[in-house]
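A protein chain is absent from this complex, but the other protein chains hold their places.
The block that comes next holds chain A.
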Amino acid sequence: MTAHPAGEAGQRALLPNGLRDVLPPEAAQESLAIKTLLGCFGGYGYQPVKPPLVEFEASLLEGASPKMSTRIFRIMDPVSQRMMGVRADMTMQVARVATTRLAKAPRPLRLSYAGEVLRVLGSQLSPERQFAQVGAELIGSASAAADAEVAVLAAEALGAVGVKNLSLDLMVPPLVPAVLAAATLDPALFGPLRAALDRKDAAEVTALDGRVGETLARLLEASGPVARAFERLSAIDLPPAALQVLDRLRQVVELIKAAVPGLTITVDPVENRGFEYHTGISFSLFARGIRGELGRGGRYLAGAAQEPATGFTLYMDTVLRALPEAEAARTLFLPYGTARDAADRLRAEGWTTLAGLEPVADSAAEAKRLHCTHRLSGDQIVAL
(Lines give C-alpha, C1' and ligand atoms only; values in the text may rest on other atoms or scores of the structure.)
Protein backbone atom coordinates (compact mmCIF):
# COMPACT_ATOMS: atom_id res chain seq x y z
CA MET A 1 0.00 0.00 0.00
CA THR A 2 1.40 3.39 -0.96
CA ALA A 3 0.21 6.34 1.02
CA HIS A 4 0.03 9.71 -0.61
CA PRO A 5 2.95 11.76 0.73
CA ALA A 6 0.70 14.70 1.54
CA GLY A 7 -1.58 12.33 3.42
CA GLU A 8 1.31 11.02 5.49
CA ALA A 9 2.50 14.54 6.27
CA GLY A 10 -1.07 15.42 7.12
CA GLN A 11 -1.24 12.54 9.59
CA ARG A 12 1.92 13.79 11.29
CA ALA A 13 0.51 17.30 11.54
CA LEU A 14 -2.82 16.21 13.00
CA LEU A 15 -3.11 17.07 16.68
CA PRO A 16 -5.59 15.61 19.17
CA ASN A 17 -8.88 17.51 19.53
CA GLY A 18 -8.66 20.83 21.29
CA LEU A 19 -4.87 21.10 21.05
CA ARG A 20 -3.01 23.42 18.72
CA ASP A 21 0.36 24.79 17.70
CA VAL A 22 0.53 28.51 18.31
CA LEU A 23 2.65 30.13 15.57
CA PRO A 24 4.18 33.54 14.94
CA PRO A 25 3.04 36.22 15.42
CA GLU A 26 0.31 34.97 17.85
CA ALA A 27 2.76 33.12 20.11
CA ALA A 28 4.75 36.33 20.60
CA GLN A 29 1.53 38.24 21.20
CA GLU A 30 0.50 35.77 23.88
CA SER A 31 3.81 35.83 25.73
CA LEU A 32 3.90 39.62 25.60
CA ALA A 33 0.33 39.79 26.93
CA ILE A 34 1.18 37.42 29.79
CA LYS A 35 4.26 39.49 30.62
CA THR A 36 2.20 42.69 30.64
CA LEU A 37 -0.48 41.14 32.86
CA LEU A 38 2.06 39.83 35.37
CA GLY A 39 3.74 43.24 35.27
CA CYS A 40 0.45 44.93 36.27
CA PHE A 41 -0.08 42.43 39.07
CA GLY A 42 3.50 42.97 40.20
CA GLY A 43 2.90 46.69 40.39
CA TYR A 44 0.24 46.01 43.02
CA GLY A 45 2.62 43.78 44.96
CA TYR A 46 1.43 40.40 43.69
CA GLN A 47 4.41 38.06 43.61
CA PRO A 48 4.56 35.18 41.14
CA VAL A 49 4.40 31.59 42.32
CA LYS A 50 4.90 28.56 40.10
CA PRO A 51 3.19 25.37 41.22
CA PRO A 52 3.92 22.19 39.27
CA LEU A 53 1.97 20.99 36.26
CA VAL A 54 1.13 17.69 37.95
CA GLU A 55 0.19 16.95 41.54
CA PHE A 56 -1.18 14.07 43.53
CA GLU A 57 -4.80 13.74 42.61
CA ALA A 58 -6.02 14.12 46.19
CA SER A 59 -4.28 17.45 46.80
CA LEU A 60 -5.20 18.77 43.35
CA LEU A 61 -8.88 18.12 44.03
CA GLU A 62 -8.86 19.26 47.66
CA GLY A 63 -11.45 21.99 48.06
CA ALA A 64 -12.26 22.06 44.34
CA SER A 65 -15.78 21.59 43.00
CA PRO A 66 -16.78 17.95 42.40
CA LYS A 67 -16.95 18.77 38.68
CA MET A 68 -13.21 19.31 38.67
CA SER A 69 -12.70 15.63 39.25
CA THR A 70 -14.20 14.87 35.83
CA ARG A 71 -12.06 17.52 34.14
CA ILE A 72 -8.54 16.38 34.94
CA PHE A 73 -6.24 14.01 33.10
CA ARG A 74 -4.81 11.39 35.42
CA ILE A 75 -1.48 9.60 35.29
CA MET A 76 -0.19 6.90 37.58
CA ASP A 77 3.09 7.90 39.24
CA PRO A 78 5.38 4.89 38.71
CA VAL A 79 7.57 6.07 41.59
CA SER A 80 5.06 6.55 44.40
CA GLN A 81 2.43 4.28 42.85
CA ARG A 82 -0.10 7.03 43.54
CA MET A 83 -2.51 8.64 41.16
CA MET A 84 -1.51 12.07 39.90
CA GLY A 85 -3.62 14.66 38.13
CA VAL A 86 -2.68 17.31 35.57
CA ARG A 87 -4.02 20.67 36.69
CA ALA A 88 -7.14 21.93 34.93
CA ASP A 89 -7.16 25.11 37.00
CA MET A 90 -4.47 26.91 38.96
CA THR A 91 -6.51 28.76 41.63
CA MET A 92 -6.67 25.76 43.94
CA GLN A 93 -2.95 25.13 43.55
CA VAL A 94 -2.14 28.71 44.54
CA ALA A 95 -4.54 28.47 47.49
CA ARG A 96 -2.74 25.30 48.57
CA VAL A 97 0.66 26.99 48.34
CA ALA A 98 -0.62 29.99 50.29
CA THR A 99 -2.14 27.97 53.10
CA THR A 100 0.62 25.37 53.47
CA ARG A 101 4.15 26.42 52.50
CA LEU A 102 3.38 30.12 52.83
CA ALA A 103 1.16 29.77 55.91
CA LYS A 104 3.56 31.91 57.92
CA ALA A 105 3.99 34.63 55.30
CA PRO A 106 2.38 37.89 56.48
CA ARG A 107 -1.27 38.43 55.55
CA PRO A 108 -2.77 39.69 53.38
CA LEU A 109 -0.71 37.62 50.97
CA ARG A 110 -0.69 38.66 47.32
CA LEU A 111 0.28 36.01 44.77
CA SER A 112 0.16 35.86 40.99
CA TYR A 113 0.62 33.05 38.50
CA ALA A 114 0.67 32.20 34.83
CA GLY A 115 0.67 28.74 33.40
CA GLU A 116 -0.86 26.25 31.03
CA VAL A 117 -3.76 24.07 32.14
CA LEU A 118 -5.10 20.93 30.54
CA ARG A 119 -8.64 19.65 30.70
CA VAL A 120 -10.26 16.46 29.50
CA LEU A 121 -12.94 18.20 27.48
CA GLY A 122 -13.29 21.63 25.99
CA SER A 123 -16.74 23.13 25.73
CA GLN A 124 -18.44 23.75 22.43
CA LEU A 125 -17.86 27.48 22.83
CA SER A 126 -14.23 27.17 23.77
CA PRO A 127 -12.94 23.88 22.43
CA GLU A 128 -9.37 24.38 23.67
CA ARG A 129 -8.22 21.61 26.01
CA GLN A 130 -4.97 23.35 26.74
CA PHE A 131 -4.73 27.07 27.36
CA ALA A 132 -2.92 29.53 29.58
CA GLN A 133 -4.39 30.92 32.77
CA VAL A 134 -3.06 34.11 34.30
CA GLY A 135 -4.32 35.20 37.66
CA ALA A 136 -3.88 36.81 41.03
CA GLU A 137 -5.01 35.74 44.49
CA LEU A 138 -5.33 37.87 47.60
CA ILE A 139 -5.33 35.65 50.67
CA GLY A 140 -6.08 36.57 54.26
CA SER A 141 -8.37 39.56 53.97
CA ALA A 142 -12.14 39.58 54.24
CA SER A 143 -12.45 43.32 53.57
CA ALA A 144 -14.43 45.12 50.89
CA ALA A 145 -11.18 46.79 49.87
CA ALA A 146 -9.79 43.35 48.99
CA ASP A 147 -12.88 42.54 46.88
CA ALA A 148 -12.47 45.80 45.04
CA GLU A 149 -8.71 45.50 44.64
CA VAL A 150 -8.84 42.24 42.67
CA ALA A 151 -11.67 43.42 40.41
CA VAL A 152 -9.87 46.69 39.71
CA LEU A 153 -6.62 44.88 39.08
CA ALA A 154 -8.27 42.53 36.59
CA ALA A 155 -9.89 45.43 34.72
CA GLU A 156 -6.71 47.53 34.69
CA ALA A 157 -4.52 44.65 33.55
CA LEU A 158 -6.88 43.76 30.70
CA GLY A 159 -6.92 47.41 29.67
CA ALA A 160 -3.12 47.43 29.70
CA VAL A 161 -2.90 44.52 27.25
CA GLY A 162 -5.30 46.29 24.90
CA VAL A 163 -8.75 44.83 25.58
CA LYS A 164 -11.39 47.38 24.58
CA ASN A 165 -15.01 47.81 25.74
CA LEU A 166 -14.49 45.79 28.87
CA SER A 167 -17.47 45.06 31.04
CA LEU A 168 -17.47 43.84 34.64
CA ASP A 169 -20.40 41.74 35.79
CA LEU A 170 -20.66 41.55 39.58
CA MET A 171 -22.36 38.66 41.31
CA VAL A 172 -23.32 37.74 44.85
CA PRO A 173 -23.59 33.94 45.01
CA PRO A 174 -24.67 33.88 48.71
CA LEU A 175 -27.69 36.11 48.02
CA VAL A 176 -30.13 33.53 46.63
CA PRO A 177 -29.27 30.93 49.32
CA ALA A 178 -29.92 33.64 51.95
CA VAL A 179 -33.34 34.33 50.45
CA LEU A 180 -34.16 30.62 50.19
CA ALA A 181 -32.97 29.91 53.74
CA ALA A 182 -35.27 32.58 55.13
CA ALA A 183 -38.24 31.24 53.19
CA THR A 184 -38.43 27.71 54.69
CA LEU A 185 -38.95 26.19 51.30
CA ASP A 186 -39.66 22.63 50.22
CA PRO A 187 -36.14 21.34 49.40
CA ALA A 188 -37.54 19.53 46.36
CA LEU A 189 -38.08 22.96 44.78
CA PHE A 190 -34.41 24.00 45.08
CA GLY A 191 -33.29 22.25 41.89
CA PRO A 192 -36.05 23.49 39.58
CA LEU A 193 -35.81 27.02 41.07
CA ARG A 194 -32.07 27.13 40.53
CA ALA A 195 -32.50 25.92 36.93
CA ALA A 196 -35.12 28.60 36.21
CA LEU A 197 -32.95 31.27 37.82
CA ASP A 198 -30.00 30.15 35.69
CA ARG A 199 -32.08 30.67 32.55
CA LYS A 200 -33.31 34.01 33.93
CA ASP A 201 -36.86 32.77 33.46
CA ALA A 202 -38.89 34.95 35.83
CA ALA A 203 -42.26 33.44 34.86
CA GLU A 204 -41.10 29.93 35.71
CA VAL A 205 -39.62 31.08 39.03
CA THR A 206 -42.92 32.64 40.06
CA ALA A 207 -44.86 29.59 38.89
CA LEU A 208 -42.74 27.25 41.04
CA ASP A 209 -43.38 29.05 44.30
CA GLY A 210 -45.62 32.06 44.70
CA ARG A 211 -44.05 33.60 47.80
CA VAL A 212 -40.31 33.31 47.44
CA GLY A 213 -40.75 33.19 43.67
CA GLU A 214 -41.91 36.78 43.63
CA THR A 215 -38.84 37.94 45.53
CA LEU A 216 -36.57 35.93 43.24
CA ALA A 217 -38.32 37.25 40.14
CA ARG A 218 -37.73 40.79 41.33
CA LEU A 219 -34.07 39.98 41.94
CA LEU A 220 -33.95 38.73 38.34
CA GLU A 221 -35.46 41.98 37.10
CA ALA A 222 -32.84 43.89 39.06
CA SER A 223 -30.00 42.43 37.05
CA GLY A 224 -28.44 44.93 34.65
CA PRO A 225 -26.51 48.23 34.69
CA VAL A 226 -25.29 48.98 38.18
CA ALA A 227 -27.27 52.16 38.93
CA ARG A 228 -30.60 50.66 37.86
CA ALA A 229 -29.77 47.40 39.64
CA PHE A 230 -29.31 49.11 43.00
CA GLU A 231 -32.43 51.17 42.49
CA ARG A 232 -34.47 48.01 41.96
CA LEU A 233 -32.69 46.01 44.65
CA SER A 234 -33.41 48.60 47.33
CA ALA A 235 -37.15 48.28 46.60
CA ILE A 236 -37.17 44.55 47.40
CA ASP A 237 -38.04 43.28 50.86
CA LEU A 238 -35.15 40.94 51.76
CA PRO A 239 -34.06 38.95 54.82
CA PRO A 240 -31.28 40.50 56.98
CA ALA A 241 -28.61 38.07 55.73
CA ALA A 242 -29.33 39.06 52.13
CA LEU A 243 -29.29 42.77 52.98
CA GLN A 244 -25.87 42.35 54.54
CA VAL A 245 -24.54 40.76 51.33
CA LEU A 246 -25.98 43.61 49.25
CA ASP A 247 -24.45 46.18 51.58
CA ARG A 248 -21.05 44.72 50.90
CA LEU A 249 -21.76 44.79 47.16
CA ARG A 250 -22.61 48.48 47.39
CA GLN A 251 -19.33 49.28 49.14
CA VAL A 252 -17.33 47.30 46.61
CA VAL A 253 -19.05 48.97 43.65
CA GLU A 254 -18.27 52.42 45.07
CA LEU A 255 -14.60 51.48 45.44
CA ILE A 256 -14.41 50.06 41.91
CA LYS A 257 -16.17 53.07 40.38
CA ALA A 258 -13.76 55.42 42.10
CA ALA A 259 -10.74 53.45 40.86
CA VAL A 260 -11.83 52.79 37.24
CA PRO A 261 -14.31 55.56 36.37
CA GLY A 262 -15.12 54.56 32.76
CA LEU A 263 -15.70 50.85 33.38
CA THR A 264 -19.07 49.36 32.38
CA ILE A 265 -20.40 47.62 35.49
CA THR A 266 -23.41 45.36 35.58
CA VAL A 267 -24.86 43.53 38.56
CA ASP A 268 -26.38 40.09 38.39
CA PRO A 269 -27.91 39.21 41.78
CA VAL A 270 -28.91 35.66 40.87
CA GLU A 271 -26.13 34.29 38.66
CA ASN A 272 -24.63 31.18 40.17
CA ARG A 273 -23.41 28.94 37.38
CA GLY A 274 -19.77 28.17 37.94
CA PHE A 275 -19.80 30.16 41.18
CA GLU A 276 -21.20 27.48 43.44
CA TYR A 277 -18.12 27.56 45.67
CA HIS A 278 -17.80 31.28 45.94
CA THR A 279 -18.70 32.73 49.30
CA GLY A 280 -18.97 36.43 48.51
CA ILE A 281 -18.65 39.09 45.82
CA SER A 282 -17.71 37.44 42.53
CA PHE A 283 -17.31 38.70 39.01
CA SER A 284 -17.00 37.85 35.33
CA LEU A 285 -15.26 39.93 32.72
CA PHE A 286 -16.64 40.37 29.22
CA ALA A 287 -15.63 42.41 26.20
CA ARG A 288 -18.25 43.62 23.75
CA GLY A 289 -18.52 41.37 20.71
CA ILE A 290 -16.25 38.69 22.18
CA ARG A 291 -17.65 35.21 22.74
CA GLY A 292 -17.43 33.94 26.32
CA GLU A 293 -15.79 35.28 29.46
CA LEU A 294 -12.30 36.76 29.52
CA GLY A 295 -11.94 35.78 33.12
CA ARG A 296 -13.72 35.34 36.39
CA GLY A 297 -13.02 35.60 40.05
CA GLY A 298 -14.42 36.14 43.49
CA ARG A 299 -14.34 35.40 47.16
CA TYR A 300 -13.73 31.92 48.50
CA LEU A 301 -12.30 30.15 51.55
CA ALA A 302 -8.76 28.91 51.06
CA GLY A 303 -7.30 25.73 52.45
CA ALA A 304 -8.13 23.67 55.51
CA ALA A 305 -7.90 26.79 57.68
CA GLN A 306 -10.71 28.34 55.59
CA GLU A 307 -8.84 31.61 55.23
CA PRO A 308 -10.85 34.40 53.60
CA ALA A 309 -9.50 34.87 50.09
CA THR A 310 -10.38 36.42 46.78
CA GLY A 311 -8.78 36.49 43.38
CA PHE A 312 -9.36 35.97 39.68
CA THR A 313 -8.23 34.00 36.68
CA LEU A 314 -7.97 35.25 33.11
CA TYR A 315 -8.41 32.77 30.27
CA MET A 316 -5.78 33.61 27.70
CA ASP A 317 -7.57 31.89 24.80
CA THR A 318 -10.47 34.31 25.17
CA VAL A 319 -8.29 37.29 26.12
CA LEU A 320 -6.31 36.84 22.90
CA ARG A 321 -9.51 36.77 20.86
CA ALA A 322 -10.34 40.16 22.36
CA LEU A 323 -7.04 41.73 21.29
CA PRO A 324 -6.45 43.47 17.96
CA GLU A 325 -4.78 41.20 15.42
CA ALA A 326 -1.07 40.69 16.12
CA GLU A 327 1.15 42.91 14.02
CA ALA A 328 4.34 41.57 12.52
CA ALA A 329 7.33 43.15 14.28
CA ARG A 330 9.44 45.74 12.46
CA THR A 331 12.35 43.67 11.29
CA LEU A 332 15.64 44.92 9.86
CA PHE A 333 17.63 42.80 7.42
CA LEU A 334 21.41 42.94 7.99
CA PRO A 335 23.30 41.84 4.87
CA TYR A 336 26.04 39.24 5.29
CA GLY A 337 29.14 40.82 6.74
CA THR A 338 27.45 43.64 8.71
CA ALA A 339 29.79 44.59 11.53
CA ARG A 340 29.03 43.07 14.92
CA ASP A 341 29.11 46.39 16.82
CA ALA A 342 26.77 48.04 14.26
CA ALA A 343 24.29 45.19 14.69
CA ASP A 344 24.54 45.42 18.50
CA ARG A 345 23.89 49.15 18.34
CA LEU A 346 20.78 48.66 16.18
CA ARG A 347 19.38 46.03 18.54
CA ALA A 348 20.08 48.34 21.46
CA GLU A 349 18.01 50.97 19.61
CA GLY A 350 15.14 48.50 19.67
CA TRP A 351 15.36 46.93 16.21
CA THR A 352 14.64 43.30 15.61
CA THR A 353 17.48 42.27 13.30
CA LEU A 354 17.72 39.38 10.89
CA ALA A 355 21.29 38.66 9.84
CA GLY A 356 22.09 37.31 6.38
CA LEU A 357 24.14 34.16 6.85
CA GLU A 358 25.56 34.07 3.33
CA PRO A 359 26.36 36.73 0.76
CA VAL A 360 23.49 37.28 -1.73
CA ALA A 361 23.39 39.16 -5.03
CA ASP A 362 20.27 41.24 -4.29
CA SER A 363 19.98 42.03 -0.62
CA ALA A 364 16.71 43.99 -1.12
CA ALA A 365 15.03 40.92 -2.65
CA GLU A 366 16.45 38.71 0.09
CA ALA A 367 15.09 41.04 2.79
CA LYS A 368 11.65 40.93 1.15
CA ARG A 369 11.72 37.16 0.87
CA LEU A 370 12.31 36.95 4.62
CA HIS A 371 9.37 39.32 5.34
CA CYS A 372 11.63 42.05 6.74
CA THR A 373 10.16 45.54 6.91
CA HIS A 374 13.51 47.32 6.53
CA ARG A 375 17.03 46.59 5.33
CA LEU A 376 20.44 47.99 6.12
CA SER A 377 22.21 49.41 3.10
CA GLY A 378 25.65 50.69 4.01
CA ASP A 379 24.81 52.53 7.22
CA GLN A 380 21.39 53.62 5.97
CA ILE A 381 18.13 52.00 7.09
CA VAL A 382 15.85 51.63 4.05
CA ALA A 383 12.13 50.88 4.43
CA LEU A 384 10.86 48.13 2.13
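Note that in this section a contact is a pair of C-beta atoms (placed from the backbone, for glycine too) under 8 Å apart; a residue touches a chain by one contact, two chains touch by 3 or more; residues count from 1.
FYI, contacts and distances are computed from a predicted model.
A chain of the complex is left out here; the name its UniProt entry carries, from "ABC transporter permease subunit", "Amidohydrolase-related domain-containing protein", "ATP phosphoribosyltransferase" or "GntR family transcriptional regulator", is "ATP phosphoribosyltransferase".
Considering A:S284, A:T313 or A:S363, the position touching the chain not shown turns out to be A:S284 (whole complex). Check A:K35, A:R82 or A:R199 against the missing chain and you find that the one touching it is A:R199.
Contact with the chain that does not appear here is found for just one residue of A:Q11, A:Q81, A:Q124 or A:T184, A:Q124.
Against the chain not displayed here, chain A makes contact via residues 123-125, 165, 167, 169, 199-204, 220, 224-225, 264, 266, 268, 273-274, 284, 286-293.
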